[in-house]
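Notes for the one structure printed next.
Note that this complex is displayed minus one protein chain, with the remaining chains in position.
Letters A and B mark the chains as written, and numbering starts fresh at 1 in each.
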Amino acid sequence: MASPSILSRLGTWEGLLLVILVVTVSVNSAIVPQFLTLQNQINLFQLSIEKIIVALAMTFIIINAEIDLSVASVMGLSACAFAIMVQSSVPAGLAIVLCLMLGALAGGINAFFIAYIGIPSLVVTLAMLIGFRGFARVLLEDQGIGGFPAWFNSLGRDAFIGPFPLSLVTFAILFVLCAVILHCTGFGRQVFVIGNNAEVARYSGVNVKRVKAILFIACGVISALAGLFYAARLASVRGDAASGFELDIITMVLLGGVSVFGGRGTIIGVLFSILIVLNLRNGMALMNITGHIQTAVIGILLIMSVLGPNLAERFRDLRKPGGAA
Amino acid sequence: MKNFHPQTLRLTALALVLLGTVLFFASQIDGYFTPRMLNRIATSVAVILPIAIGQAMVVMTRNIDLSVGSVVGISAYIIGDFLGTYPDVHPVMVLMMAMALGAFCGSINGLLVSYGRVPSIIVTLGTLALFRTFLVEYSSARTITTSSLPKWLVDLPQQTLFSIGPIDFRTIVVMALAAAVIFWLALSRLRVARKLYAVGSNPDAAVIAGINSARVVFTSFVLSGALAGLAGFIFLAKFGNITVVAGLGFELKSVAAVVVGGVNIFGGSGSIFGVLLGTVLVDTIDNSLTRWAVVSEFWRDALLGMLIMTAVAADTWMSRSFGRMKSKAALENVKAPAAAGAKS
Partner (left out) sequence: MSEPVLELRNISKSFAMTAALSDVSFTVMPGEVHAIVGENGAGKSTLIKIMTGVYQPDQGAIFADGKAVTVRSTQEAQSIGVAAIFQEPMVFPDLDVAENIFISHQGMGAVMNWRELYKRSDELIARLGVSLDVRRAASGLTLAEQQTVEIARALSLNVKVLIMDEPTASLSAHEVERLLTVARALKASGVAVLYISHRLDEIFQIADRVTVLRDGKHISTRPIAEVTHDGMVRDMVGRNIDAFAMKTKPNPLGERLLSVERLSRAGVFRDVSFDLHKGEILCFAGLVGSRRTDVGLALFGIDPASAGRITLDGKEVAITSPQQAMALGIAYVSEDRRKLGLAMTMPIFANASLPSLKKFLRRFGLIDRKAENDMAERYRKQLSIKSPDVVTEVGKLSGGNQQKVMLAKWLETKPRLLIFDEPTRGVDVGAKAEVHNIIRDLAKQGVAIIVISSDLPEALALADRILVMREGRQMGVFNIQDSTQENIIAVATGQSSVEHMALAS
């Protein structure tokens, strides 16, 4: 949105993100000399490629004033379904298509309950977080399945264009596509208005249900795609594949300045926060900090990303007595 | 029908579903109606019930507490560790410590939600990870084993407080039920407790009515934490062997029990009796599936997810048709004017 006040506010938030990013990168590269090489940067994208792809879809969902807690379970379900299909000698290419359709179906189930039955997305996707994960477990029980075709395993690893693997190219394309759709099209405008006030949108002739349904189905497909990249990266899948990823994904989006109450946010902000989270995790890994502590740091970041602006606002109110009339 | 209330209908339906479920499994599983099976379900309920009660109070204020599973883990592990070093502390003291530990964790959530004005879903998603990390670091991958625990605690799950006919009431089950009764009485009888409903029912009106909403929400998180601490104690007693994954996933189970038990996810209404029924239903299904040969036990989570969706969808549908029924009756009462339909 081009309102000067919003621009300046987002400007400061994104400015802050940029400062944090620069500090993180400089500290990391000061401690670890090989940090700022292209290969290391590609590596750190590769390690989290599933999450950052889904973060793009989640940005739309949260701006629309909804939430999707089931993304990680859909990723897991897609990965498990792929594994079981390959094991039953379904051609991998066909399995990929079927998995994407499975993602659309999962998103469609969410969309049905949220948009058409009118149950809050928090409840629906919480139930589906359990439900879809449950189906993933039903498929694989307690086995781990690998033995995917070599070309599939190389999708996230081998250079595809220049030094960049296909997964990273996919992310880049999706990023540009999402930025244009969100900020320059009528559909994106509708997403913002619904997030701002869904009833106003409905009374203005926006097909709110359809927009929500499209978003959740798209989110399902993208999560399924991300699940496949996850399977390709690890070359083997278990029932708990990708579990808990929703925390990182939601953190990336909220840290990027997207309002948890909807109606506000930019894709650029989310990109900055993705870079921050990736660099932070990578830096910590290079400094031999365990995965659990990394998760805790992400958890703190998540809370701070909302608490920070709140405290800042309170501080402003104190300095300027009275606040709004 | 004058005092007919949708909540009554809701609880009746839930009780019938529970009865149906029990009868179904009884017809499928040999020797289902044994004291052993009953105890199995009851001790399983004993762990989840306190968490579900705490969760219910948080949900009533329009919030959610996803960190309870991690709090159960912290409470169970740290108390177990403590007892390994100081086995002579009085049991009541130990119980108090478990609850205080939980209450402390809950107060962190409460502070951030009430006074930091961060949505509860964000806060507790964050502390879910934070508390668990703390536990992992604290434990440095050690496991608490039964051998390091005092005898009274190891014997506690088998200890029977009293028996009615062939049914034994285990102490830990009675503890959980006592918590349910206390909170049931408090929520329906205590003036301060009614503020939970008021804040969830209409937060703006609560401010106008001079209710300190922030404090009410804070209190609900502290209580939820304390009850998770209690559940941690029961968990420790029940299993004896505690690893860092203790209580993993309990947050989802408690939300399931609360939602199935008819607590309105938008806040403002719900009863502890409903939560009790919801918890029993969820745990009955959970425990019976592991004994049912027809489907694999891996179906548990998938079924749990579908159960929550069914409960919520049924609720939404029921409250809507109830509203329609009422307005229809009202319209029938108006006499049509003789000249209605006159037009230019």
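Brief remarks on what is shown
The rule we apply is simple: contacts are C-beta pairs under 8 Å (C-beta built on N, C-alpha and C of every residue); 3 or more make two chains touch, one makes a residue touch a chain.
Note that the coordinates shown come from a computational prediction; the quantities given were computed from them, not determined experimentally.
Note that of B:77, B:183, B:197 or B:233, the residue touching the chain absent from this view is B:197. In the complete complex, the residue from A:100, A:193 or A:254 that touches the missing chain is A:193. Touching residues on chain B toward the chain that is not drawn are 3, 5, 188-192, 194-195, 197-198, 200-202, 204-211, 264, 268-269, 324, 326-328, 330-331, 333-334, 336-344.
On the side of chain A, touch with the chain left out of the figure occurs at residues 1-6, 180, 184-187, 189-190, 192-193, 196-197, 199-207, 263-264, 320, 322-325.
We adopt the following convention: only the chains that are shown with their structure count from here on.
Measuring from the averaged C-alpha position of chain A to that of chain B gives a distance of 30 Å. Taken together, the chain B residues at the contact with chain A in this complex read 64, 112, 116-119, 121-123, 125-130, 132-134, 136-137, 252, 255-256, 259, 265-266, 296, 298-306, 308-309, 312-313, 316-317. In the complex of the two chains, the chain A residues touching chain B come out as 67, 113, 117-120, 122-124, 126-135, 137-138, 141-142, 239, 247, 250, 254, 260-261, 292-293, 295-296, 298-300, 302-303, 306-307, 310-311.
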